[in-house]
Every structure is written in structure tokens, then in C-alpha cells.
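Supplied in C-alpha cells, the structure appears directly below.
What you see is the complex with one protein chain gone and the rest in place.
Coming up: chain A.
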Amino acid sequence: MVASRAIGSLSRFSAFRILRSRGCICRSFTVSSALLTRTHINYGVKGDVAVVRINSPNSKVNTLNKEVQSEFIEVMNEIWANDQIRSAVLISSKPGCFVAGADINMLASCTTPQEATRISQEGQRIFEKLEKSPKPVVAAISGSCLGGGLELAIACQYRIATKDRKTVLGVPEVLLGLLPGAGGTQRLPKMVGVPAAFDMMLTGRNIRADRAKKMGLVDQLVEPLGPGVKPPEERTIEYLEEVAITFAKGLADRKVSTKPSKGLIDKLTSYAMTIPFVRQQIYKTVEEKVKKQTKGLYPAPLKIIDVVKAGLEQGNDAGYLAESQKFGELALTKESKALMGLYNGQVLCKKNKFGAPQKNVQHLAILGAGLMGAGIAQVSVDKGLKTLLKDTTLTGLSRGQQQVFKGLNDKVKKKALTSFERDSIFSNLIGQLDYKGFEKADMVIEAVFEDLTVKHKVLKEVEGMTPEHCIFASNTSALPINQIASVSKRPEKVIGMHYFSPVDKMQLLEIITTDKTSKDTTASAVAVGLKQGKVIIVVKDGPGFYTTRCLAPMMSEVIRILQEGVDPKKLDALTTGFGFPVGAATLADEVGVDVAQHVAEDLGKAFGERFGGGNVELLKQMVSKGFLGRKSGKGFYIYQEGSKNKSLNSEMDGILVNLRLAAKPEVSSDEDIQYRVIMRFVNEAVLCLQEGILATPAEGDIGAVFGLGFPPCLGGPFRFVDLYGAQKVVDRLRKYESAYGIQFTPCQLLLDHANSSSKKFYQ
């Protein structure tokens, strides 16, 4: 009896297995036959559900280009024509990416607004067909679903996403100076409500799957799976597909509703949005906010508001028309070119062009648990690097450990980490006061006091403790690496790694190589930086390297302008009005007046009069009075704990009066002041390329924007020269040269570019 029961249940088991495996076989047949015909998109049929798979060959991500679009419409037409098919699932075969957006190159190659408008209209047309599909289409989203990818997903009837860290949804077009041009501006407000849609489109922020579910952007979540009889990622996608198929069937049978159940608050907001007055108020507030934040430098956000407004107030047709036209206009703006250039540069600087290092860094040691040291430790441990953090005093060390813990704990509060993950990440950090464990270190990053003798002492001590292959990286903002390396027994292992504060927020890492630094050392440093999530530029050694060297003449000009009697508040307004995220005077306070003085003196010695202009005496007097900037509570401004409003430091008046210079009226208009600041930066940057400090203009632009806050809308100094015109840049410089002399003399490379209109930094 027992046995027969067992047999009964067994036979059912086996029947199941066979059924399922048969399903597998026939599926793979249909897929493979379809594979022969199309490159990016194929589909197979499971029962009465078509499974459309996007998988662009030879690429980690799927992007929407003309080829993909035409294949997609081909496939959809077949599905719509096929009576056997009642619904469809749209899924990517790439783990970690649904569709990452439209192909940027396709947009960058447009020469007229009409061309870009046509691209937008084509997208609108396809997605409209999809939206009106008589057979329900379920988007099964795993990985990034951005820009055009999200517009595709929201044109479908239903969305299911994996609840995975890699799954993010968003419309980041605004970050490229564009707007969502394939119906996104029209569908999003209807789907998630006007305020949330504005937030998404104006910030371009990525939204995690669970948040997207709450917002109503996706209808169902699928938990990522662990290992089964195949790798987790593979099985998770398969599972997502299985779940999506069930829902597709449910939709076709009308057992599943496409209307998300709304809470009371949602109902109230959507009711409020039907009142014209409320809508007008929202437009007004958003517009004001945008104007305040962009200072009119970025055209995209305002156009996004216009387009959404057009759709809501004048109906769909007007909305779509406005969307495609404004999209076309935006695609050809300088701002968009600059931002796309930055995007491309960023992609470039996320690669290790020095190849894979011989030995992966597994044990990292950091000297100095100060702001920088602890910051470097934080971005290392959270990527799984075992990190020793050494300081000389227990108070210094615990301050550093607390900084790391706080950084991680803030992520817990934002729900980016669980408290358990925080604890396990934090266990990667070992704080200590001695050199224990350094015998296993693959790389030591020192972040000790910026003083050559201290650095020498530390380097000698470390080399005595570490193995032969260990790399010594110095985190310095201005001390030349070859001088630090001069006492090293293994100069080929010495390199500069210049992090920017706060390390966990600033994306840039400037890596400095000397003549002696080996290629493998560089490869290793870049690999570590990439692991830490940094955007990396690699520059040659020299006073101030690249970033500090560009900043110094600019700050010198800032001091001169202050000496000429311009109020720090006004100067701040002028510089932020030009696109700098932080005003020039505030920047000095943030960096620290003593640091600025240090750098100004050092580089002044190295480069002579060219770096002059403002009087270093101003900084010296500030330092002697204790006005070190934010860290001492007083600089150009007075800082109070907990208060965001800062007032001018009236005690500065005396210093400024003593060092007052006569302003030259011919170069002191507001515009001239802005250009004086920017031109010295640009000229020095181009000189760095001329001298070979920089390897490529792209790295120069990335360094300037991500490290120093060079206006992103200008795309960096090199992109700025290209877009503004080298001749005009030279003309400006000559004008200021005649007023101030050598500090504004354009460098040779700039002159070359001015002389030949065909010469561009970016072809």
C-alpha cells in the first residue's frame, strides 16, 4: 500500500518533469529559428504568450537605436497578426539591464533639430502603437530601465520588476540636457501623478524597484533568487519570465486588473490635479524652483515643464507635438552637447586603460584616519576590501572609525543598506595604531599631514614593513610625487592618488604617475579606484598635478577680484551664475584658507608670476587671524553650527581695505569678472594638455567638472573652448592680458586652435 502510494506520487512527479523539459526544448527551437533572422530582438511562443527578448549582441547593455526599433515593430506586428498569441511578455536576456536608454550616438549625430524631432516622433509612434496594443504586453524588468527603456516599459500594459539593487528605473534625459522624448513626458504624469513625474524628470534620479512599486510605476515585484541548478542571475531572469507569463495570461483572460489599487492619499492627489487652479500652482512652484536652481543655465528642465503642461492642458496631440519639437531643439543645444560629452568622458574614465594588474589588491592599508583617510576607508570597505586604518592616536583613530560607521549608518537610514550589511561591511575595517598586518598589505594609501618631511618619514617606515610588491600611494593635493618618492627604495611602486573631499560623495580620483612609476603600479591604482566607484583621470606628475594647478590661478584671480572691492557675496553670485555649483569665495572657505595659502605659495614658487594676480598676503592675514574657513567657523563668511544661513565676516573688511587694489573699469563688468575667473582656469587646463600633464582632453574635462565643479553646462574647459570658439577665448584672454599682463597670455596650444578653425579638442 505504501509502495503503491509512493509510486502514484512518483509518477506524477515524473510526468511533471517531462512536461517541463519538453517545454524547454520546443522553446529553444523557436528561439533559435528566430535568432537567424534578427539581431537584437527575438521572440518565442509559450502557450498563447509571446516572449519577446531584447538582447543586443556584443554589448553589456541594450540601447534603443533605429535597428532595434525597426526589429521591435516587426516582431510586434507578427505578434499582433498571429491569432495563436493572446498576450506578450517583453524581457531582456541581459542580467542587470532591461533597456539602458536611447543610443546617445544616434542623438549626437543629429545635425538639425528636425532630425532629432524625427527620432522622437518615431519613438512616440512605436510606443503609441504598443500602448494601444489589443493584446496585453507585460514588461518584465530586471536591471537598469532608464530613459527610453522606461518609456518603453510605461507604454506596456503591465510592469513587473525584480526587487534587486541593480533594478533601477528613471528618466535621466535631463542630465544630458534633453527631455524624455518618446512619450515619457505625457505618460509619466498620468501614471505616477504630476508631482512625482516632475521630480523624476527634473532630477533624473534613479528609482529602486520597491519605491517604484509604491509609486505605481511598476505593478508587481519579483524577489531575486539564490542559486538553484543554475546561476542565480540566470534563474532569476527565467523566474521573472515565468511570473510575467502568468500575469500576461491573467491580463488576456481579464483576471488581472491593470489599474493599480490606489490609497486614499493617491486618490486625493489625483482629484486635486483635476482642479485647474491647483495645476497652475504646481507649474508655478516647480518653475520657480527650477529657475532658482539652474539660474537659467540649463534649458531642458524648463522645457520639460512646458511639455508636461502642454499635454495636460491642451490634450495628448499637443503634448506629443510639443515633446518631439522641444526634444529636437534641446538635442542641438550647446548644453546638451556639453553634458553628453561629459557622459561619454565619464564612461571612458570608468575603464582601466592600463589593463589588468598582475596582482589584485586584496589587503589595503590606509595611514591617517583623518577626514580623507577615513573617507577612503569607507569607500573601500563597502566594496569588500579588507582595510587597515592606522593612525597615531586613539582619539584620531576612533574619530575616523566613527566617520566610516556614520557614513554606512546613513545609508541604513536611507534603506540603501540593512543594518546587518552595515555590520558586516564595517567588519572589513580594522583600526590600529601600529603596523600589524602591513606585512600582508598589497597597497598602502597615506593620507597623513601635507608636509614633505612627514610624508618621507612615513614612506620609509612603511617600506620597512610591507612586502616587495606593495604599492605606496600618496593622497596629496599638491606635493609632487617624485619628491615624495625620492626617499623610496622602490620608486616604481610609488604613485599619487588624489581623492577629493568628501571622499564618499566626490566621484573623482586623480591618479598621478611619475617617470619611474611602473605601468603595473598604475594599473593597480586604477583598479582600486574603479573598485571604489571612482571616475578616474591619470595625469603626469608636476606641481599641482592637473586639478590643483588649474584651481590655483583661478583662486588667485578670485583674490584679486576681492581685492578690487567686489563683495564676496556678489562674487559668489557671479560665479554660481556662471554655472559653478559653489561660489568662489565659499569654495575658498570650504577648501580651507590655510590649504589655499599653502597651495598658492607652493605653486607660486613653481610657476612664478603667471600664478600671481591676487596677493597671497590676504590669505596669510586671514590665517593669522584664524579665519580658516568653515572648519574654524570663520572665513569670508561666518558659519554657525546647525544654521544654513551664513553672513559675511565683517572682520574681513579691515584686511580687504588694507590690500585694496584699484579696479580697472574696462575689465570689471560682471561678465568680465566671470570670464576672468573662467579664462585663467581654461588657459591653464589647455597648458596642462600642451605640456603632457594631461593625456586627453576628455580627462581634463572630467577632472575639472567632477573634481573642481567647473560648470557642467559648459562641459569642461576643453569642451568649452570647442563650443565657445578658440578664437573668442583667445580674444578674451588678450583683452585681459592687456590689462593685467602675463597671467592671461594664451598658451600655444590655444593659439594653434584659434589659428585653425578645423582644430578641435573633440572631433
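Heads up, the rule we're going with is that a contact is a pair of C-beta atoms (placed from the backbone, for glycine too) under 8 Å apart; a residue touches a chain by one contact, two chains touch by 3 or more; residues count from 1.
By our rule, contacts and distances are computed from a predicted model.
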{"item": "From \"Trifunctional enzyme subunit beta, mitochondrial\", \"Large ribosomal subunit protein uL14m\", \"Aspartate aminotransferase\" or \"Transporter\", the hidden chain's UniProt protein name", "value": "\"Trifunctional enzyme subunit beta, mitochondrial\""}
{"item": "Which of A:Ser142, A:Gln157, A:Gln220 or A:Gln563 contacts the chain that the document leaves out", "value": "A:Gln220"}
{"item": "Listed residues A:Asn77, A:Gln358, A:Thr418 or A:Ser738, member touching the removed chain", "value": "A:Thr418"}
{"item": "Per the touch definition above, residue among A:Val229, A:Ile265 or A:Ala662 touching the missing chain", "value": "A:Val229"}
{"item": "Among A:Tyr158, A:Tyr239, A:Phe607 or A:Tyr675, the residue in touch with the chain that has been omitted", "value": "A:Tyr239"}
{"item": "For chain A, residues in touch with the removed chain", "value": "1-7, 9-14, 16-18, 20-21, 220, 223, 225-232, 235, 238-239, 243, 246-247, 418, 420"}
